[in-house]
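If you scroll down you'll find the structure; I have some questions about it.
The complex appears here without one of its protein chains, the remainder shown in place.
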Amino acid sequence: MASTYGDKIKLSVFGESHGSGIGVVLDGLPAGEKIDMDAVLVQMARRAPGKDKTATPRRESDLPNILSGMLDGVLTGAPLCAVIENTNTRSGDYGNLLTMPRPAHSDYTAYVKYSGANDIRGGGHFSGRLTAPLVFAGAVCRQLLEKHGVKIAAHIASVGAVSDSRFCPTAIDDVLLNRLSVSSFALINEEIEETMRAEVEAARLDGDSVGGTIECAVTGLPVGIGEPMFNGVEGAVAGAVFGVPAVKGIEFGAGFDLAAMRGSQANDPFRYENGRVVTETNNCGGILGGITDGMPLIFRAVIKPTPSIAQKQRTVDLQTGENTELEIRGRHDPCIVPRAVPVIEAAAAVALMNLF
Amino acid sequence: MASTYGDKIKLSVFGESHGSGIGVVLDGLPAGEKIDMDAVLVQMARRAPGKDKTATPRRESDLPNILSGMLDGVLTGAPLCAVIENTNTRSGDYGNLLTMPRPAHSDYTAYVKYSGANDIRGGGHFSGRLTAPLVFAGAVCRQLLEKHGVKIAAHIASVGAVSDSRFCPTAIDDVLLNRLSVSSFALINEEIEETMRAEVEAARLDGDSVGGTIECAVTGLPVGIGEPMFNGVEGAVAGAVFGVPAVKGIEFGAGFDLAAMRGSQANDPFRYENGRVVTETNNCGGILGGITDGMPLIFRAVIKPTPSIAQKQRTVDLQTGENTELEIRGRHDPCIVPRAVPVIEAAAAVALMNLF
Amino acid sequence: MASTYGDKIKLSVFGESHGSGIGVVLDGLPAGEKIDMDAVLVQMARRAPGKDKTATPRRESDLPNILSGMLDGVLTGAPLCAVIENTNTRSGDYGNLLTMPRPAHSDYTAYVKYSGANDIRGGGHFSGRLTAPLVFAGAVCRQLLEKHGVKIAAHIASVGAVSDSRFCPTAIDDVLLNRLSVSSFALINEEIEETMRAEVEAARLDGDSVGGTIECAVTGLPVGIGEPMFNGVEGAVAGAVFGVPAVKGIEFGAGFDLAAMRGSQANDPFRYENGRVVTETNNCGGILGGITDGMPLIFRAVIKPTPSIAQKQRTVDLQTGENTELEIRGRHDPCIVPRAVPVIEAAAAVALMNLF
Partner (left out) sequence: MASTYGDKIKLSVFGESHGSGIGVVLDGLPAGEKIDMDAVLVQMARRAPGKDKTATPRRESDLPNILSGMLDGVLTGAPLCAVIENTNTRSGDYGNLLTMPRPAHSDYTAYVKYSGANDIRGGGHFSGRLTAPLVFAGAVCRQLLEKHGVKIAAHIASVGAVSDSRFCPTAIDDVLLNRLSVSSFALINEEIEETMRAEVEAARLDGDSVGGTIECAVTGLPVGIGEPMFNGVEGAVAGAVFGVPAVKGIEFGAGFDLAAMRGSQANDPFRYENGRVVTETNNCGGILGGITDGMPLIFRAVIKPTPSIAQKQRTVDLQTGENTELEIRGRHDPCIVPRAVPVIEAAAAVALMNLF
């Protein structure tokens, strides 16, 4: 299966960017839990396009319409379904004929896979717009997790050559997490915001785009979440995070740095602290044997540069069978990393809710 | 679920390192396919412990015993079950009482999760020994894939500070893949073998261990394998690869290097070559929108240093509730990366078989 | 999981009878297939309430709105989502306080299960209205199956004491199936329609309701559909059919009559007929070892009498903790069997599509 995730809760994302609507069904949530819809909308707004730093949390065009599963703001136990209308669709100016696949997009692979029947307008089901329902689902799940003391927040760890500070892996305070989890340009070290924005602007001025990394932390997880082998926390979180378009890698704890480390450095010593078992370092990212150890869960994901750039690119013409060049028109985010931050948090929330 | 993987084929791994046997059930394989058991044993031998460069492909103690699903070397369509006997078990010298959890092992998290009922001897179900059935399953799957022209091979991309060459992402020849896929110390650049072995030996002499990375390539995949979103190739492969103990990160194509790249560099231009659509570069690792594009699928996984080291380590005594120190006795691999190479290949084979 | 079905295709039904909408997501359908929406609407109309024999196939209030997965009437390969608006909802005359559970309804069990948070209005997620999205999904699946020569039709096998003829298990012609599959009061022997309607009317006049059975036939299935054990055709079809409210039993082929039979009677002899292997009788209902044998698949399901009746019934008052009596107001179908016919066909279509 494709656009579904989970076994204890079951997430099913549907929609195409130029269809009449997109949305999500989330089955298996606990009945009786109150959901703060304003907080959900804050998360939706963080992901929504076209905003600046002063964006209001509400944006009509991305309002999720709850079809079922909630009554007076309380989960009923029935599958939760939210639909987001596609308002700017049915543009008559292009048909469903793929001539020149855009490099680094799914145009070509989807065209072959679906024998040309897929909706190619705006990327169809592969559009980044499909992350909106995921953010909705994540926003609900994170509220349920927070009732058990679990907090989730991510930040822009890097964009191009500009890096933010990293989380301190053994001590992450709530103040930081609370700030990041509602930010639209989430940084630990806010002083680098200007430099980072300049990196994006430089790419934009070049008719180009730029990639980056996102670091996500989850605190308050009890010891014992996760299953051995294929449903360990790493695999479960990776399965959700790779569902986000443009993610091409994920690492937990010290991640790829572990390759150059000795065991004596990498192993996190255990210690009692206030009667609780903790680790002195956290190179394992809070996961041992696929199971949470009570320390912060930390992972980083890499986001490739936005594929749509203004520069001319080499591609093929599938109708004529010849090599050609392509210029993509329209406005595109020169860097989707800031908007991807709440999406990564949402993926983590869904994955952990499914393991809880 | 935990030790199961897949929906089109269904893999179920069972066993504990000190139980009477470990094994795997693989349901959903096509009937009528001939399996070369010698080739399966070659893969099992690559993973098996205690061998040196001249190891024979057969090692009695790790012989898989086929209980069902195969008749005269041909798959019957019934679930394939293979059991590997645990021969060196039931050692009377330690009970099931966990006192001092080994750092970086699952001892502590499994103990909490299973309320102390899990078999702690040798790591129980979390033992690296459980990768033997996975290699068996992968060895069967890779043969089935190879009948469709798909080849899988990996190599030790790095150990500590010593790195092998990388695959050329746009052109990987069968000669190289064939050589690597039966090697016990798989390197593209064989001249670095001595240096790399020295890196391992240095760690061993220090009573320490060392980590590394494994790079895996899959060629011959048709365009169109994989599903959008959560069952894209990246997520599906990651879900299997994170099932391998000690893996803490995975990246596809240019992976984390994409963070510092511009779109104009990262985007792989399309081009016709011999009437076939190819990409000039392969930063996407053969996957666009979660779907194979016909170029080599390439990923790298990081393997943390073997947690069991001879050096004294800080830990806690769960019985007394005090901080203490631990010395782990016995012989341990100072570096499991070489033996993990066939395991990563196996995980990839199972994941791709499930998508095919 | 609850409101989801399938592994090769994945069906997810959502909605509550008094929420803003109900619907279905169907993932895994083949791209490029043309769907005849008029034929879909015919099936929806067969199930829709409030019609008589002269009902038009269209009924505005039950029109499925396709949100995704279809473009110009052709499946795109993305998840197919259809939403049916609830137009007659938000009735202000009753809150969400369950006082007196209606006998034979889910009121009491859902109330306990969901701790009173479920939407009790009109049965919420347990409403028979939720079969509308199932009929939609089935209508799509049956069209896809028909392209492979598979035909599905059911009829009212009995209502109360009045029985229709049964399918001839070894020879069911297309003319009959075509007629039944669009009928709103589907009978093999149309001469009994008047008597059967009188049986229903008699119940209605008594302020009562009446049950019945539905017999369903599927022809044109190739040999070899279905898996051994738990995903055999019987289990797969039963899993879908028991998803229909009010179904309390299912039997395949000779069904419960097999209990009184000898093997020599029950065993269906094989015979060559026009070069094809057939069975002389069809007591197995077209399924041997869980796998289709090429003969018509035949099953019967029993539908309990509509629980909502006008007569006074004994129940409890959950607020006062006392025994009491209940009168259910409003108009209710005295017999839902005729409307359940297309629902049972739909369940069969979904189950078989998932096995195909």
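For clarity, chains are labelled A, B and C in written order, and residue numbers in each chain start from 1.
We take it that a residue touches a chain if its C-beta (ideal position, glycine included) is under 8 Å from a C-beta of that chain, and two chains touch if they have at least 3 such contacts.
These figures come from a predicted structure and were not determined experimentally.
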Residue of C:D72, C:E190, C:D206 or C:E327 in touch with the missing chain, whole complex considered: C:D206
The one of B:G21, B:G207, B:G224 or B:P269 in touch with the missing chain is B:G21
Touching residues of chain A against the unshown chain: what are they? 7-8, 78, 228
In chain C, positions touching the absent partner: 1-5, 7, 11, 13, 101, 103-106, 108-110, 112-113, 125-126, 130, 158-161, 203, 206, 208-213, 223-224, 226-232, 234-235, 238-240, 242-243, 245, 247-256, 258-272, 275, 277, 279-280, 283-285, 287-293, 302-309, 311, 313-316, 318, 321-323
Which residue numbers on chain B touch the omitted chain? 1-4, 7, 10, 12-16, 19-23, 25, 27-28, 31-33, 65-69, 71-72, 74-81, 83, 96, 110, 113-119, 124-125
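Here is the rule we use: only the chains that are shown with their structure count from here on.
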So which chain ends up closest to the centre of the protein, judged by Cα positions averaged per chain? A
Cα centroid separation, chain A vs chain C, in Å, comes to 39
Multi-chain contacts only, two chains or more: what residues does chain C have there? 7, 78
